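Here the complex is missing one protein chain, while the rest keep their positions.
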Amino acid sequence: MDFIQVPSSYIFYLAAAITFVFLRDRTLRSVLLICVPIIALIQVWNLEIGNHHQVDFFNLQLELMRVDKLSKVFGLIFCLAAFLGNLYAWHVKDVVQQIATLVYTGSAIGAVFAGDLVSLFFYWEGTAIASVFLIWARRTEASYHTGMRYLLIQISSGVILLAGLAVQFHTTGSIAFEKMELSSLSSFLIFISFGIKCAFPLLHNWLQDSYPAATVTGTVILSSFTTKLAIYALARSFAGTEILIYIGAIMTLFPIFFAEIENDLRRVLAYSLNNQLGFMVVGIGVGTELALNGTASHAFAHILYKSLLFMSVGAVLFRTGTSKASELGGLYKTMPLSALCCLIGAASISAFPLFSGFVTKSLIMDATATEHYPVIWCVLVFASAGVLSHSGIKIPYFTFFAHDSGLRPKEAPINMLIAMFITSFLCVFLGVFPDTLYNILPYEVNYKPYTISHVISQLQLLCFALLAFTVIMKLGFHPPEIRAINLDSDWVYRKYLPSIMLRIINRLGSVNESTRSGLENKISSGEQILLNIFGPTANFARVFTNGVMILWIAVIFTGALAIVLF
Amino acid sequence: MEQVYLHFPILQVLIPLLLAPICVLVGRSTFSWLITFFGSVSSLVIAISLLHSVSDGSSISYHIGGWPPPIGIEYVVDSANAFLLVLVSGISTVVLLYARDQIKLEIDEENHTLFYTCYLLCLTGLLGVLITGDVFNVFVFLEISSLSTYVLVAQGAKRDKRALKAAFNYLIMGTVGATFFVIGVGFIYMATGTLNMFDIYERINDLESSRTVRASYAFIVIGMGLKLAMFPMHLWMPGAYTYAPTVVTTFLSATATKVSLYVLIRFTFSVFHFDFNFIEQVFKFLVMPLAIIAMFAMSFVAIFQKDIKRMLAYSSIAQIGYMLLGVSLLSSEGLTATFVNLFNHGITKATLFMSLGVLTLYSGKSFLSDVQGLGKKMPWISASFLIGGLSLVGIPGTAGFISKWLLVQATIEAGVPILALLIILSSLLAIVYIWKVIEHLYFMEPHSELASQKVSFRILIPLWILSISCLYWGFDTSLTVGTSDIAANNLFNNVIKLN
Amino acid sequence: MQHHLILKIVTKSIVGIILLFGLYVQFHGDYSPGGGFQAGVIFAAAFILYGIVMGLDKVQEVLPFWVVQKLAALGVLVYALTGVFSLFMGFNYLDYSAFSPHHPEHGQHWGILVVELGVGITVTGVIVCIYYCFASRTPHLDDGEW
Partner (left out) sequence: MNDNNKKLKETTNPVGSILFGWLDHRHSTRIIIGTLSVSCFVLLLVDFVYHRHGHFMIEEVPGFFALYGFLMFSLIILGATTLRYFVKRREDYYGTKAVDSDMTENKK
């Protein structure tokens, strides 16, 4: 069975090539897009543990198929997510998006099975480059700029990874993608690189910036892969690194507040995504078998319910043209099925018993408790209440209920509904039969989520939080949904640094300032300086007479002669 | 005659040389093309078989006229020049495949025969420079190639009369360069009394302090610097590349400067001793700084160009900076990187110029606005430009990445990681100017009056051969890196194993 | 030059002598001063003199432009084929011993002679060609031409 051992990413790349070359028929393309993840899913399911596919590159041996239980579980959920996302995107006609999706998902799955840092790097950059097209596919100026920012950050993550890998190779001669200690320069660089993709605090803002900018279907795809790939990489390399616990704890905390006041619902979900990543990072930091199981299972469940939420908000955006809470409300009348799915997603993410979040998050919570991190545990409980506040209540409530916006859109298209139903079903299924999920986790699980204590405490937490919400709404203290944006740390590089740069440039350059105003013009003044030095009419690029050229030669020759003779 | 392969070194040069006058005698456009193509293909076949027989690191020596080396002219093939022989004849073949259609549009019918003749002579010259082991012979072949190049560049005059001025500038500069070079060769002869490279190598050993020898090296560096467009002696190049016919630009950009660089390397390693103190000084204080300035200054200049051909020409000067940087590390790794770079940049630039030529086939101008929106109308050609562009930038998975990677490694090995940083930084500049073209190709609306043009397969096939090779050499590095490694080691240790 | 009768007469008589002298230089080049290049120049000089005195049209009747072009190519071909001949005889390229394998000295002699002939033809062709090009140059270019 050699066929079954070829890298799964090849299947996706091949499909991308076929799509690019042959398929002019839209339906065929959509069918292909759905079939490919299924084929990959079957392949990954049947993979045996071991290293299967080696390639020689320079003098390095690349491991393209390192299959163990950790990579397998991520491989499975990635294939599943690709299938659901593509089903949801059945109606899309845009070839660019379809190819980007295939390459992107293929790279993500390839990265999961990469057994060394070099191939990881290739796939890492592959996800970056392919995914940006999902943002650009919206084809507006704003999405172009957002995509550029996204690409810049993603590429730098790859470049830092490359630097780390180069340093590691230089010092140890190994390119193995294995567990490492956060002690050397190389591991530190690799850690930062993973951290960027994983949206560590202060490195996170690309996430909230770009996800709301992608297309309706693009965001669903985007939400599943990049960050979870980073989670996988961290779990692989830095399990048990204590600093991750604190980083993760902060990650669970700060997005809550931002999400609460954010108006764009897809950005709310992006913040919520960040917060959920925090739980997983804490699990990695704790690093025990229980915690790593928690991380893997939480990633699994999270991909499903986060896709579901993005799908339902996406369906609303698709039908109404906006995803802003201030513009929406009362949609349950005409989009009841989407509303139902959204509620299921919300229940899952808030970890109501019988939904998937409940059976996975508690693994991580339990691990922190067992390892005696009381403060972290309290933070996580707090964050759970936070999750309820923005994802559990805010998303469904302001989209589908709340005050009636007067919008009466049609129900979501049938393909979207099917995708949402399947995802909802999986969310509930995993919540009711957690053992199905527990069986494929990296380590053996002896954990029973449905104990009376656990169910009651969780229900208490959630119900009282809901009660608090009701009280606050009644009292009118809830921050109103208004059309506004909120600054995040990306303000530093989007506004602050450019203005400082310009001040410096203006000091240096003698540019006529009186005629210019506004930041944009000032940036172009920097360009003007470059233009004055290097532009077509500047000395560097001018065409001189032969005499001048000869003079240059004489100068250089004199220099050479001086160097040689003395 | 029974053992033809023994004569391959001379046949390599002889076939195009012999076919050139035949071309003139025949005097028909189509026949000339056929003859030229035949010559180029047979050169390629010979070059490949030569490369194959020296791929174990050995070398082949051929004595012209049966006179043994120090007296007669000797042709030497080792992995260094065999590798470039394959590049030159290979590019020439691919370029010729598509030259037929392009030439019809760009050059008057009555000049076709002479065009092909000059093309063959240029090919002869380039191959001769590579293969000969005699310093004066290098000069002769250099002049054969240069003189025919001037004519080839001037053929752009049908489209743009400025081609004449560009060719004239090139003529002046090229001649000055050749003069410097021949003076250098004269000095060497004065000091050693021999013209055979390997003989000089033996004799020059004790002459490190000789001022004649030192001055000769300065002359040769400047002479070759001019020919290979080393910053700031590049001034002939943007004009020549911009106004020459596309076929010529494609061919020259991929071969001419590379061959000159080879000469510089050959002289540094196989004629002089690279560990001479003054040679180290030249590279350290002259070549390396100039290379670094070229990498940045010329990339910036390229960013601001509106004419894509000119932009690519400036980019070539910047790329030459990378190659010179590799050489000036004076290490085996650096030399390997340079050889790989020679090859990969050759095919990359050929892809770019060729696809650009087809994109602007009908508009005749290569300004950014002329290719606007062609991404939709000419998807195959735009895609190949895209591939070439990615390779130029050095995106992983393309040939360009391999050469940059090796160069970065070499700088780190040499203990100057700051250079690695500079290389990466200047690559970012390449992204900017390539992006400008991509943006115009794919993200802008086409001019409405430009109807969709059918492009024949005769153009598409060679173009895609090049594009795919750009990708292929990004994956399979056994030939490029392997051969370069052997070549660099041979040069570095001056091992010429004659069989 | 229409009225310079003396010049014309002298030219007509002298051209033949120049050509003869050219042939002498050509074929004695191997052991006395001279050779293909000098002979070629002398040959070309004869035609150029004729052209200067009689006019471009007259000389091109004798030696049309296309012939000159082909001559230039032909000479190179002769040179190259000499080398190819020795290849075919089983020697190295340009190894003149091939012309007379048993008496290599004679072979060298013959080889030089043939090669020099090639050089002579090419040089004649090229020099005359250059003269034609300059002499037939458009005297004035309009603005539109540029």
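Going by the order they are written in, the chains are A, B and C; count residues from 1 in each one.
In the analysis below, a residue touches a chain if its C-beta (ideal position, glycine included) is under 8 Å from a C-beta of that chain, and two chains touch if they have at least 3 such contacts.
Not measured: the values here are computed from a predicted model.
Here is the thing to keep in mind: the chain we left out touches A in the whole complex. Contact with the undisplayed chain is limited, among A:95, A:381 or A:550, to A:381.
Among the residues A:250, A:466 or A:550, only A:466 touches the chain that is left out of the figure. Per the touch definition above, the residue from A:143, A:186, A:217 or A:360 contacting the chain not shown is A:143. The missing chain lies against subunit A, touching residues 138, 140-143, 145-146, 209, 212-213, 256-258, 260-261, 264, 321-324, 327, 332-337, 339-340, 366, 369-370, 372, 374, 377, 381-382, 385-386, 388-389, 401, 408, 411, 451-453, 456-470, 472, 477-479, 483-488, 494-495, 520.
Please note the rule applied: only the chains that are shown with their structure count from here on.
Judged by the touch criterion defined above, the protein chains link up one after another in an open path, with no loop closing it. Our note on geometry: subunit A versus subunit C, Cα centroid distance of 78 Å, whole angstroms. Rounded to whole angstrom units, the spacing between the C-alpha centres of subunit B and subunit C is 35. Subunit A and subunit B have centres, each the mean of its CA atoms, that are 44 Å apart.
Per the touch definition, subunit B reaches subunit A in the complex via residues 169, 172-173, 176, 180, 211, 214-215, 217-219, 221-222, 225-226, 232-233, 235-236, 238-239, 278, 281-282, 285-286, 290, 297-298, 300-301, 303-306, 314, 396-397, 408, 412, 424, 443, 477, 481. Those residues of subunit B lying in contact with subunit C across their complex are 1-2, 7, 10, 14, 17-18, 20-25, 27, 62-66, 117, 161. Those residues of subunit A that touch subunit B in the shared complex are 57-58, 121-122, 125, 144, 159, 166, 170, 530-531, 533-536, 538, 540-541, 543-544, 546, 549-550, 552-553, 556-557, 559-561, 563-565.
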